[in-house]
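Just one protein chain is left out here, and the rest sit where they should.
Up next is chain A:
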Amino acid sequence: MTFLQLIRIRVAAAAPGLALAAIGLACLAVALGQPFRLPSGRPGPGFVPALIAGALVALGLLQAATARGAPPAGRGGARAGAMLCLAVAGFALLLPWVGFLPASWAAGSLALAAAPGLRLRAILAGGAALAVAATALFLGALGLPTPVIGLPR
């Protein structure tokens, strides 16, 4: 194993800890901008967040310093994760503009495409069936005040 490979493994192992410490540092900076004590002498709104953020920085750095070997990555490729996240994003993006049915169709189709092996036509048809069922449930049966298609009033 070369020195460069060792460094790479070390960085990969330390990455989660460093990321947590960085988040903690950012939170600490924000928390320190809040009053630490109120005029009454009571602990202020920045008191507990600063304590916890400080702890997060320390824990993240300690984790990064003591991490041994890169954690074995989860199995499989990124397709499932990417498609399911895109499905949620598609629903959030489309719902306010085109209504419930098209947003559900997009979400259902993208989610069906999360695993390989299904043709595009089947994915779109499956997505459409799911969208119709979801629209019937939420808008028809539960009376959700959202337009089926189009902009909300």
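Everything below uses one rule, namely that a contact is a pair of C-beta atoms (placed from the backbone, for glycine too) under 8 Å apart; a residue touches a chain by one contact, two chains touch by 3 or more; residues count from 1.
As a convention for this text, contacts and distances are computed from a predicted model.
According to its UniProt record, the chain left out of view corresponds to "Tripartite tricarboxylate transporter permease" among "NADH-ubiquinone oxidoreductase chain B", "Tripartite tricarboxylate transporter permease", "Spore germination protein" or "ABC-2 type transport system ATP-binding protein". By the touch definition given at the top, chain A reaches the unshown chain through residues 16-17, 20, 23-24, 27, 30-31, 34-35, 38, 41-49, 52-53, 55-56, 59-60, 62-63, 66-67, 71-77, 80-81, 84-85, 87-89, 91-92, 95-96, 100, 103-104, 107-108, 111-112, 114-115, 118, 126-127, 130-131, 134, 137-138, 142, 144, 146.
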